[in-house]
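Would you mind keeping the following structure in view while I ask a few things?
All protein chains but one are shown at their positions in the complex.
And then subunit A:
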Amino acid sequence: MSILVIAEHDNAGLRPATLNTLAAAAKIGGDITVLVAGSGCAGAAAAAAAVPGVAKVLSADAAHLAHPTAEDLAAVTLAAAAGHSHVLAPAGSFGKNFMPRVAATLDVAQVSDIVEVVSADTFVRPIYAGNALATVQSADPVKVVTVRATAFDPVAATGGSAPVEALAAPAASLLSAFVSQELSTSARPELGNARVVVTGGRALGSAEAYASVLEPLADRLGAALGASRAAVDSGYAPNDAQVGQTGKIVAPDLYIAIGVSGAIQHLAGMKDSKVIVAINKDPEAAIFQVADYGLVGDLFELVPALVKELG
């Protein structure tokens, strides 16, 4: 077997989810090739080459891959995919965007968002917002798979020394073009791979309260800030802070849900966290059914008290 892993990276280095995806690739077993497609991406290619277990790195370095479109990422992936039995990518907004194009072009199914490798052709994936787990087997000659990063412990980042080969990227597609991006600038860790996540819900009542109540706690714990759908819908937090079925999937060591009721769509995004704390004034809130430690009361008193207690 021969596995192609498409690296998610920022040109200078690998994004953490790539190391989780490589762990899934290692479970499948076989030679692992990593494709780094970008512009000025030698740093990312070197980082991929340093991952133990990687046999080869393909570096497609081209100006039009600086902010690659789905069409261009699919094209370069297809150029690299020949001869591989599996093509894997992390199941974030990066992988979800172009991998179905790869699968459709190869006329094979895609297995989305796997959480377990059963064998080389059989995988477990969540359906219905994680309320059921489906074990699916692919009979297709190439398995196109996206990997839920939080379900696989990352492989070591250093210790290997794979060769890096240049891959000529196919010419740019003119079907779509990158215009601009606005990335949230924050000194906090990224939500997807933070060790601690502090999430606020509707009960915060305003964007000002979301910031003034949660930020001191997040600062003290070095936590990323998340939000329930209700809090995002109400404008308390940006869209990319949403944790849940259709937002971010997180599994930190510590998840603190503050004023979050615990709708099943929210639980889908956080119930694999190692330790869950819930603070809510409603003792019957669904969030308490998954919380290891529940604290019932007024969040506007309890959260500042918690910050003080933590010292």
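Heads up, the rule we're going with is that a residue touches a chain if its C-beta (ideal position, glycine included) is under 8 Å from a C-beta of that chain, and two chains touch if they have at least 3 such contacts; residues count from 1.
The rule is simple: contacts and distances are computed from a predicted model.
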### Message
Missing chain, UniProt name, options "ABC transporter-like protein", "Osmoprotectant transport system ATP-binding protein", "Anti-sigma factor antagonist" or "Electron transfer flavoprotein subunit beta": which is it?
### Response
"Electron transfer flavoprotein subunit beta"
### Summary
Checked against the full complex, the residue among A:46, A:80 or A:277 that touches the missing chain is A:277
### Query
Just one of A:59, A:110 or A:150 touches the chain that is missing; which is it?
A:110
### Contacting the left-out chain in the complete assembly, out of A:63, A:82 or A:179
A:179
### Query
For the chain left off this view, which of A:31, A:71 or A:215 is in contact with it?
A:71
### Summary
Against the hidden chain, subunit A presents residues 67, 69-71, 74, 92-94, 96-105, 107-113, 122, 126-140, 173-184, 190, 192, 196, 221, 229, 232-233, 238-240, 242, 245-246, 248, 253-254, 264, 271, 274-277, 283, 288-296, 302, 305-306, 309-310
